[in-house]
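Selected chains only, in their assembly positions.
Letters A and B mark the chains in the order given here, with residues in each chain numbered from 1 onward.
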Amino acid sequence: MPRHPDRLIERLAQPAAARMIAASGTAVVFAGSVEQHGGHLPLGTDAFAAQSIAERAAARLDTVAASLGPVGVAHYHLAWPGTLSLSPGTLIAVFTDVCGGLAAAGARRILSVNWHEGNSATLRLAADEAQGRHGVRVVMAETHVISHTLFPGEMEFTHAGSMETAAVLAFDPSLVHLEDATPATDRAAGEAAHALFRRPDVYPVMRDFHDVAVTGWYGRPELATPERAEEIAEAVADHAVREAREIWAALGPAGEGR
Amino acid sequence: MPRHPDRLIERLAQPAAARMIAASGTAVVFAGSVEQHGGHLPLGTDAFAAQSIAERAAARLDTVAASLGPVGVAHYHLAWPGTLSLSPGTLIAVFTDVCGGLAAAGARRILSVNWHEGNSATLRLAADEAQGRHGVRVVMAETHVISHTLFPGEMEFTHAGSMETAAVLAFDPSLVHLEDATPATDRAAGEAAHALFRRPDVYPVMRDFHDVAVTGWYGRPELATPERAEEIAEAVADHAVREAREIWAALGPAGEGR
């Protein structure tokens, strides 16, 4: 069960999309990011990573996947030209508007698929807003967390390292160019700095990714292979859908909007 | 010179994208729409049509093309479930944020590529805002108007007819399914009703596309062929780029933002 571009709502004709949403009462949305990932991975790494899982999740849920656009909240990468960023308010508005359309078509359950850490707080507020306005029940799937949790040794939690390389390989291997890699930042230094921002109890808020890695990335992209990447993507999608179903079952159907 | 997905900023690595934008001082952005187009064309018809021309224009300008996301302003199609719509304010915010990133990378000239009539007024205000905030000079390319103007008899100005079918064929022929077509509205009736909304002097503002076509579409999709579609897309891209260059040459470089 590999990629499923046929689940992208924009590639479906209206009758088919309407049928899937109404029958399943469910839809998938996914966020992106266009931000530097060194020379070996594309700017849209996080967008492709999320889309890859979103398509697979939509197939498992027998419904559509709707993109929130390739760009996310990534202002702390803007020092590297080519990075794009939405303000949090903009992404919240896109999320809410898109969920409005999906809810109007009958979706009471939304699975929000994300890969980019910088989007997480914004998407949570967006889900809160969409729940209040459109009466949906949103489940958030943080697919980078799932990947790292399911495959902790192999899928390293770096920037542009093995985990992100695998995510792009599972989407489109032609987008990975290890031969173009710019110099990596020392991995131990990157991990130590990055860990500061990921502490659960006391943590700073990212202003400039130079605080983590002066060359923009660190990690071991060379550890990822297309075959393994595909297996991992499938496992991540399986996990996300299984958990989402469990949550919806536990919480019951969403009520009406406020 | 067919499609150029390699010009999509999210598919490029940061060094390459930065180089192209800086060297050309130019970038392309494109808007979309996810709205019903009967049973034979995908919901994202307008998004694909714009992307197809945006990629080609970016290749001609030797720069990147950045998507504003698949969804546009299409609330008057919401009566057909599966349609999605941004509020105008949301699309303006996305446009402005994206242009901010492109301007930071050195783009002083932005070509905005659009296919969807319902986006036009919003994109104009967005360009106005981006010009004021980021010091760019934006040129708008309304590619549906170009298509119809260059090939007036052949490219009919209907909804989901020959012109839009050709636009999708030039992007990805596998997305067209004439065999799934839902019933068309009478073409003469559709044209007469649609013409009301397109008068340049006195005109209503669309609330519900049922006012144009009760079945959601009208026109002759069967007139389009992949070969001809490709020729037309190339001609449209040629035209857009030639005119944009002429305008930038006439008006000179943009100054600094307000």
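The rule is short, and it goes like this: a residue touches a chain if its C-beta (ideal position, glycine included) is under 8 Å from a C-beta of that chain, and two chains touch if they have at least 3 such contacts.
Values in this document were obtained by computation on a predicted structure and should not be read as measured data.
Copy number for the full complex in this structure file, with 2 chains shown: 6.
In the analysis below, only the chains that are shown with their structure count from here on.
When chain A is laid over chain B using CA atoms, the rotation angle comes to 180 degrees (nearest 5).
Chain centres here are Cα means. That of chain A falls 26 Å from that of chain B. Chain B makes touch with chain A in their complex at residues 8-15, 17-18, 21-22, 32, 34, 36-44, 47-48, 64, 66-71, 78, 80-87, 89-90, 93-94, 97-98, 100-102, 104-106, 175, 177, 180, 182, 216.
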